[in-house]
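A protein chain is absent from this complex, but the other protein chains hold their places.
Then we have chain A:
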Amino acid sequence: MSVNATPAGADVAADETATGTAGRHAAVPAQRSGRAPKTPLSENKRAERKLGWLLCAPAALVMLLVTAYPILYSIWLSLQRFDLRFPAEREFIGLENYVTVLTNEFWWTAFGVTMLITVVTVAVELVLGMGLALIMHRTLVGRGIVRTAALIPYGIVTVVAAFSWRYAWTPGTGYLANVFGEGAPLTERASSLAIVMLAEIWKTTPFMALLLMAGLALVPEDLLKAASTDGATAWQRFTKVMLPVMKPAILVALLFRTLDAFRVFDNIYVLTAGANETSSVSMIAYNNLIRGLNLGIGSTMSVLIFLTVAIIAFVFVKLFGTAAPGSDDGERR
């Protein structure tokens, strides 16, 4: 093949100046011969590639089969009227489902609730998580105990924690029920949302803190000492030395927690079941599917949630330049 290529190259070169032609002809064989000794190595390379693909294939296949195919399928379902209670009425209706959902006030209420929960919990968790990370990283006493304790909210089943919060606020049963006077906090919208957020924050602050602690470990100890001898206060050391070093870790933690918070479902399901307009988008998608058995509308919501998450991730990466963990794996060896 390479031999056939040479005359074509010569034809083109013939139109140019003689020196240029000569130069090019000289260069091409030189490159080829330079590559020649590597042939046995490229045998090895080929084997390495093959092994690499072989080892990754099962994982890649499973991930694609269970996510890519269903998401494409749900786009297809979202373009149909498809209610499992009336299967005979199934037909292709274009974007009608999208119009139905996007003009529906329940959808927008749920969207607002989800956004509110996401923004508030992530903001609070960033502050608390940073505090917890500092404690776990720097405490002089009981480091093991504090880390062990912090892992409990991370590990505990969300539904279990949600039941604990629910009973804590149930009038008569709970130790917190009368903290803010008489009444049932889980039957009013504002207090219900506050409790959902509390439950979320309790459960996921440790995860945020662990991600931040990984960034904290990268802060050079000498730098802190130097700043300290130069008379920097604790606050200055935190904002001028620690935060800049930790920035990539903070952005990754924020991105992960934001996308995770947007999926909020378990806590709402147990705490309010979506009563008093406390449904999140996941909650109403679930209700449309399992309670309503409306696959068309449910899939439309699935697609819309997917798009929203994609936009959030895109904004994070573009706006803040969040370096995704593992993104520079290729260079590192």
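The rule we apply is simple: contacts are C-beta pairs under 8 Å (C-beta built on N, C-alpha and C of every residue); 3 or more make two chains touch, one makes a residue touch a chain; residues count from 1.
Assume contacts and distances are computed from a predicted model.
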| item | value |
| --- | --- |
| Name of the absent chain as recorded in UniProt (options "Energy-coupling factor transport system ATP-binding protein", "histidine kinase", "Carbohydrate ABC transporter permease" or "Integral membrane protein") | "Carbohydrate ABC transporter permease" |
| Selected residue (touches chain absent from view) among A:119, A:145 or A:190 | A:145 |
| Touching residue (missing chain; options A:214, A:232 or A:275) | A:214 |
| Which of A:121, A:158 or A:192 contacts the chain that the document leaves out | A:158 |
| On chain A, residues whose C-beta touches the chain left out of the figure | 45, 47-49, 51-53, 55-56, 58-60, 62-64, 66-67, 69-71, 73-74, 77, 132, 135, 138-142, 144-153, 155-161, 163-165, 167-168, 172-175, 177-178, 202, 206-207, 210-211, 213-215, 217-218, 248-249, 252-253, 255-256, 259, 262-263, 265-266, 269-270, 281-282, 285-286, 289-290, 295, 298-299, 301-303, 305-306, 308-309, 313, 324-327, 329-330, 332-333 |
